[in-house]
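All protein chains but one are shown in place.
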Amino acid sequence: MTIAAIGASAVSLTSLPTTPTLPSSGQVGWTGGFPDLPGATDPTAAAGAASGNAPGFGQVLGQAVDGLQAAQANADRLAVSAATGDLTNVHDYMIAATEASLDTELTVAVRNKAVDAFNQVMNMGV
Amino acid sequence: MLFPTLSTAQSGLSVFRTWMDAVSDNIANIDDAAPTSGPAYQARFVVASPVGNGTEASAGNPAGATVSGITLGDPAGREVSDPTNPLADANGMVRYPDVDLGDQMTQMMMAQRGYEANLSVIDRAKDAYQQALSIGR
Partner (left out) sequence: MIDATGSAIQAALDGLAARQRVIADNVANVETPGYIAGQVSFEDSLRAAIADGDPSSTAVSTTATTDPVNQNGNNVSIDNQVVSLTDTDLRYQTMVAAMNEKFGLLKTAIGGAS
């Protein structure tokens, strides 16, 4: 790769993307708003289940964990019926076990990311 | 049984084996002479019937076939003139069984094919169940 000679720029300055407009004087902070995250609402309504909004992030986590317990209980129930020879379709148990395993991995991954985010916040300089 | 197809095929195996046993019994006794005063060897016929009500098999609902009974053939048999036979009566007649060797050999082949077909069902079902066991691996 040849290095461009000094003074002869290979990239035209006019082709660079324009910089975003900074807030005019007097305003502090970013006023463009944050893009909507899935399941995210106004942070002041985090526990707004009764208000009929989309569930807050805390509730999404809670639903995943509740679903995990039900999935594991279902897989356990089918495993016991397979052990006593009462299960007719073995694929029922294999599907339930795979579901429970994936739910567990999801919950663990969410927990790990949440812990990482918390640690990042705690390590921020004041 | 955890895998109902296997128990269905097992019932089929036992029906066809019973059929083969009956045919071999008939062939072994095909030349049994008997005096005309009594019955001749009666051919064995296997009566098979389905098990359950024909819906799919489950752990508590068996399907397949069973031998519901063995019926006996005609006791009169064939009367053959054989004066030198020690069992011959005053007219020189003895009874032989009413068993046709060609018919029995045909039945033997059908029983063998049915037996092999059920073995193939067991083999295929075993492969299918093993594939099911690898879900999520």
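For reference, chains read A and B in written order, and residue numbers begin at 1 within each chain.
In this section, contacts are C-beta pairs under 8 Å (C-beta built on N, C-alpha and C of every residue); 3 or more make two chains touch, one makes a residue touch a chain.
The shown structure was predicted, so the numbers you read here are calculated from the model rather than taken from an experiment.
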With respect to the chain omitted from the figure, which of B:10, B:66, B:85 or B:112 is a touching residue?
B:10
Kindly state which of the options A:59, A:72 or A:88 is in contact with the chain not pictured.
A:72
In the full complex, subunit A touches the hidden chain through residues 72, 75-76, 79-80, 82-86, 90, 93-94, 97, 100-101, 104-105, 108-109, 112
Against the chain that's been left off, what residues of subunit B make contact? List them.
1-3, 6-7, 9-10, 13-14, 17, 122, 126, 129-130, 133
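In this text, only the chains that are shown with their structure count from here on.
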I'd like the Å distance between the centres of subunit A and subunit B, where a centre is the mean of that chain's Cα atoms.
66
Show me the residue ranges of subunit B that touch subunit A in the complex, using the header's touch definition.
1-4, 58-59, 129, 132-133, 135-136
State the interface residues of subunit A toward subunit B in the complex, per the touch definition above.
82, 85-88, 90-91, 94-95, 97-98, 101
